[in-house]
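Notes follow the structure.
Every protein chain except one is present and positioned as in the full complex.
Then we have subunit A:
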Amino acid sequence: MDELPSEVDLLIIGTGFIESIISAAASRIGKSVLHLDPNDYYGNQWGSFNLQALLDYNPDPSEPCDFRNKSFSLKNFHYEWLMEDQKEDLLKNSRKFNIDLTPKLHYCRGDFVQLLITSNIARYSEFRSVTRILTWLNGQLELVPCSRSDVFASQKVSVVEKRVLMKLLTSLDDILDSENTHNFKKFLESRKLSDNLVTYVMAMAGATEHTSLGEGVKSVKRFLDSLGRFGKTPYLFSMYGSGEIAQAFCRLSAVFGGIYALNQQNLISLDSEDNRITSLTTTKQQIRAQNYVTSLEQCSEKFLRPVKINNYISRAILITNKSILPSEQEQLSFLIYPEGTERIINVFELGSLTGTCPKNYYLVHLTSKQVTTPQEDFKGALGNLFSGSDQPQIIFSCYFSIPETSDLDFENVPENLFLCPGPDNDLDYNSSIQKAREIFEKMYPDLEFLPRAPDPEEIIIGD
């Protein structure tokens, strides 16, 4: 295979979401970018896998080296077939699965969707609207009304309540200044909303009993602001899985000259001198760059001290045989499941229209902050959703923990080395894109972050 370029402006190791955005942003402003990954797939912990590849996934490669940092790899990875007789059929359809390690939703009017549109990434990605939002109340699934007509059509909300709710939601801006209570739920209850309504509004905010008024109001506002743009709910999901998004940014980077090389097993070390990285040494060559960006998972321990991971994200992936709430048309459901008083489990139920699983099956993603182990953390919810005789059955389940690295700080990191954390526990990409932007602005102050890319029609080729 050809040698890699020996000198570039920016060398990136790892094709996770944050690295990929930085790559696109740097290529976009004309920097020469070499983007490498020791893995033979895109996305690191943000990647998506077909079923066979998920079964083969090895979070702890045997040989630790300078570019595989075990502290940051997935933990507790475990899968199991609960209905062995379906295994053959599912594996035959392995390629129809696109299973995300880190599934995310996009707010229709969020910064990220705006960035997708202005950077023209949206021109080559496809999305699905989340078609319904569910929550769990009094031992059953409830549809969260998402539009004025939903609210007024709902038989679970009385006329008086409707008026109270509308008034409340239209005056969110004034609430923060005027209210004394600092707890979101207590505030809702003080407004004489019924349990049903409190639950709905809590679900819109993704709030727990501990959520502050400020946070709660902010989240409800985000929810409401994103309504009515694309589809019936405020959320979009990337077709073929969230892993597609990192790939789309990598493509944008390549389109602007970024050079891609995956499956780089021959990397030896990042060499440093006087608190700066000087080069990357591979078995074949030395590569010099002005700046270096790496994912934590693919960064040598020598640059990452101290390592102390306090939090993990619990994840479960299920393949089931029908929807948790069957309906005539295939739905893309987002279930906000309150677990105890301080935890929300985000559940995405994806059907074949999302391009992430074959027909007649559903792919269910559960995500929550970790308390004990993923198995324990989801036990209650799975018991409620998947154990009755008329409920869907779990054919396959997979559990793992993702280290929460978004708030870690390291000491004495070389000044031209920029570290990209792994996934966070947020519903969307907002914080991650913020992180990417920060790194970009540190390297290239005063330069524009992902300006609009030209439309195909505007490109003039040649002299």
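By definition in this document, a contact is a pair of C-beta atoms (placed from the backbone, for glycine too) under 8 Å apart; a residue touches a chain by one contact, two chains touch by 3 or more; residues count from 1.
Please note the rule applied: contacts and distances are computed from a predicted model.
One subunit of the complex is not drawn; among "DNA-directed RNA polymerases I and III subunit RPAC2", "DNA sliding clamp PCNA", "Ras-related protein Rab-30" or "small monomeric GTPase", its UniProt record names it "small monomeric GTPase".
The chain that is not drawn here is touched, among residues A:K31, A:R68, A:K104 or A:R128, by A:R128.
When the whole complex is considered, the residue among A:Y57, A:W81 or A:Y260 that touches the unshown chain is A:Y260. Checked against the hidden chain, the listed residues A:F184, A:F230 or A:F348 yield one contact partner: A:F230.
In the complete complex, the hidden chain is touched by one of A:D2, A:D274, A:E328 or A:D390, namely A:D2.
In the full complex, subunit A makes contact with the omitted chain through residues 1-2, 4, 42, 95, 113, 116-118, 120, 122-129, 145-151, 165-166, 169-170, 224, 227-232, 236, 239-240, 244, 247-248, 250-252, 254-257, 259-263, 353, 355, 453-454, 456-457, 459, 461-462.
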